[in-house]
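Below is the structure I would like to discuss, written out as structure tokens.
The complex is shown incomplete by one protein chain, all other protein chains being positioned as in the whole.
By letter and in written order, the chains are A, B and C; residue numbering begins at 1 in each of them.
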Amino acid sequence: MVEFLSPKSKTIFESSAFIHKNSRHTSCVSDHYFNHAVEVFLPCCDSLPDAVQVSSPQRQEYYAVKRLPLAELTNAEFVSRFVKAGRLYVLSIGQHIDTHNVAAILPTGRLILSVNKDTYQELGLEGKPSQFEKPRKVTKYSVEVNLVAESFCKGKKNYERVQWCFKDRLDLTFDFLLAWQPNDPSQSLDDLGSFWSSKYECLRVEQRQHSFQMRNQSIPVIDSSLLLHRQHKSNQDASRMNGSSQGCEETQVRSCDAAEVYEWLGAVACQCDCSGASDSFVNTYRCPEPSQQVSSSVCHRWTGLITSERILHMLDALRSKVECSRMPWAALTVHGFTDSPVSWGSREHGFSKYGNNLYTFVIFPKEQRYWLIMGIGDHDVCP
Amino acid sequence: MSQKDVEKESFTLYDPLPRKLKKDKTLVQVPKDPKQFVTSFLRAAAPRKRGEQLEKLSSRKEMVMDAVKPKRRTERRRGRKKKALSNKQKKELNMNNIPKELQKYEMYEPLHQLWLDYMRDSLQLKNPTVTAENLHIKLLRCDLHGSIMTVTKSKCPSYIGQCGIVVQESRNAFKMITKADVMKTIPKASTIFTMSIDNLVVNIYGNHLRFRAGDRANRKFKVKPTIDL
Amino acid sequence: MVRIKNRYFLCELVFEDAIWRALAVNNQHLYNAVKDAVRQIHGDYGAAAIAWGLNVKYLNPDTGVMMIRVRRQNQKILSTTLPFIKSVASFPVTMRTLHISGTIRSCQKFLVKYNRRQLVVLLRQCRTKEERQKVRESIRRCTLEQEEEEFGDGALEDT
């Protein structure tokens, strides 16, 4: 038989409660800076509840600036007016991280550049080789500039060097997406747009939304206490030794595995056909057992550049909604940008065949429990 | 073979002289006292006038009659100048280093002007017959002391953008004086330099130029497989 | 030391009707049969992978035993394909893999042993006295050889 090595993948399953003192849901959401899409799946719902709609990123707009040189973003005036005066999210688009240069400014005020070898050798800024590269065969470097550091101001050596590198050495221009949350409520996103509108093409973009309803669909039955059957099976063996085989059969029937639910959620999001028979020629996939029939369910998706504050907001709204309604559970999925140089925090992100960084919350009404499933790529560090 | 055998053999190698010969009077018989023989021989053979000098002659030492080469070495040493210092000695005497007070950019500006004139002369850029091919060879052979060089690409980001007048060139590095009157040593390995002569901008791949300035003038250059740093 | 490593497959051609068919089969037929079967089972990839270094090294037309050489990294392709060979030069046939080894020498050693065992089997199948006598004779001959080998060179010279 011919066998080939297949790429690896990393998936993290977590089971916890929102009220648990060590719960990491806040850090997971707020550390994931560049969110491309948010998706809510609500079973037993006819339409999107108002509470969720209000907290949604729908009204949050962002700017797209075309062909903006990096020197403009590291300019002292820009830094003091925007980077230091709020949470600024800047991400380059249109350039692929595995082949091109990518730039981003994190809300913490760090400029992260992921550049290829040729650019790095001409740029003149100190950086680190990418941690996913083989030693002595490095083709990718990441350069970090702290824009909010005290040494980063006019007249200081560090600032002048960075300005000189971006202006005179290499004319690095990208198409950027910018989102800004000012600390001062009197300021607004418009200031950001008007800052460059005379020189560069600035577009104000709305979040795109997409919604669909499903009728008479079967959804998996989930027990929040049973995360994975693998664990579950070992428990089963233990209980079998104790002679209580009847009990474990019951648990086996009672709920679906997190991995199964994760796959099923994907199938719903992609609007896949979940009715395959086991002997079908085309498709053998079907909803995992045990399942229950639901008359109607809603899936809603917003796409664009979404800030992590918005998502935290939404998560809270969804939590309170799930608690007071008759939904068995609800799911919130957040997709990161494939070509973002960071995934969680300032952890480096790479492409390696798929470059995913996404996470899903499955929220249960009971005891404020939730499952957190994080799907990350081969070239990514576990958060 | 034992010792005795050797003796036997050697005896058989040389036969004694035949008797006939031994008795022959014409043959010179070796006297028992050679000195006496010499004096008597001289007395008999030397011209009369020399008779007084005979005493002197016979008192002289023996001499080898072979042709002896005159000792040329001593003569040469006399003609030679004082010996030059070795590289190591030069280093110990700090001759390779330019003293701090002489590291002034202004001081070397005339050198740069001189170098420009020299390049204009040797390259003859205005001459329409000059082709790129010719230019390459000339550029390879030319002297780079006095040129203003800028590092445009390097494996190490800190070198990028360094600019100055080249004052020394060694096998593996350029030493240049920057506008801030600081001497910088920049390795040639994995660095690309740029210099300009009037309108001509030249990129120098340091990896391909790792010879001493003197060596470069008449050296056969080999093509390197890559221009990657 | 860089060396191309091979695997030698010792196979037996089992003809459905009669063994004399083997007389009509040559190396080229076998090579083509193996290659076609690999193309069928493992497709273009398998055929291309195995083409480098595939060789029919030895074929005994009397016993139908053959030896195929293949590069070591591709031995799995060949070993999974051999059972699927159904015909060689349009004769229906099945392949029986007897032995796999890294050198021709060890294949040959195995073959000698194997044939000796086969003789005993043959003896049991004999019906007439003459046949029995013939087989016995040959068994004795090969066992004698073995003894001679044990005695070494000197023993050979004496005989």
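Following the convention adopted for this analysis, a contact is a pair of C-beta atoms (placed from the backbone, for glycine too) under 8 Å apart; a residue touches a chain by one contact, two chains touch by 3 or more.
One rule holds in what follows: contacts and distances are computed from a predicted model.
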Problem set entry | Name of the absent chain as recorded in UniProt (options "Ribonucleases P/MRP subunit Pop8-like domain-containing protein", "Probable cytosolic iron-sulfur protein assembly protein CIAO1 homolog", "Phosphatidylinositol N-acetylglucosaminyltransferase subunit Q" or "Trafficking protein particle complex subunit") | "Ribonucleases P/MRP subunit Pop8-like domain-containing protein"
Problem set entry | Chains in view touching the one left out | A, C
Seminar exercise, completed: Touch assignment to the omitted chain, from A:58, A:119, A:225 or A:325, lands on A:225
Seminar exercise, completed: Among the options A:140, A:300, A:321 or A:335, the absent chain makes contact with A:335
For this session: Check the options A:9, A:296 or A:346 and report the residue that touches the missing chain.
Result: A:9
Seminar exercise, completed: Full-complex touch with the removed chain, picking from A:29, A:68, A:83 or A:269, is A:269
For this session: In the full complex, which bits of chain A touch the chain not displayed? Write them out.
Result: 1-17, 20, 22-23, 36-37, 39, 64, 66, 93-94, 96, 175, 177, 201, 203, 205, 225, 227-228, 230-231, 259, 262-263, 265-267, 269-273, 276, 281-285, 301, 303, 333, 335-339, 353-354, 356, 358, 360, 367, 369, 375, 382
Seminar exercise, completed: Omitted-chain footprint on chain C covers residues 38-46, 80
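Definition applied: only the chains that are shown with their structure count from here on.
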For this session: Report the topology of the inter-chain touch graph, choosing from line, ring, star, complete and other.
Result: line
Exercise. Which whole number of Å gives the spacing of the CA centres of chain A and chain C?
Worked result: 61
Exercise. Which integer distance in Å separates the CA centroid of chain A from that of chain B?
Worked result: 71
For this session: Would you tell me which residues of chain A are touching chain B in their complex?
Result: 120-127, 164-165, 169
For this session: Note which residues of chain B are touching chain A in the complex, please.
Result: 152-155, 157-158, 160-161, 229
Exercise. For chain C, which residues count as touching chain A in their complex?
Worked result: 42, 45-46, 49, 76-77, 80
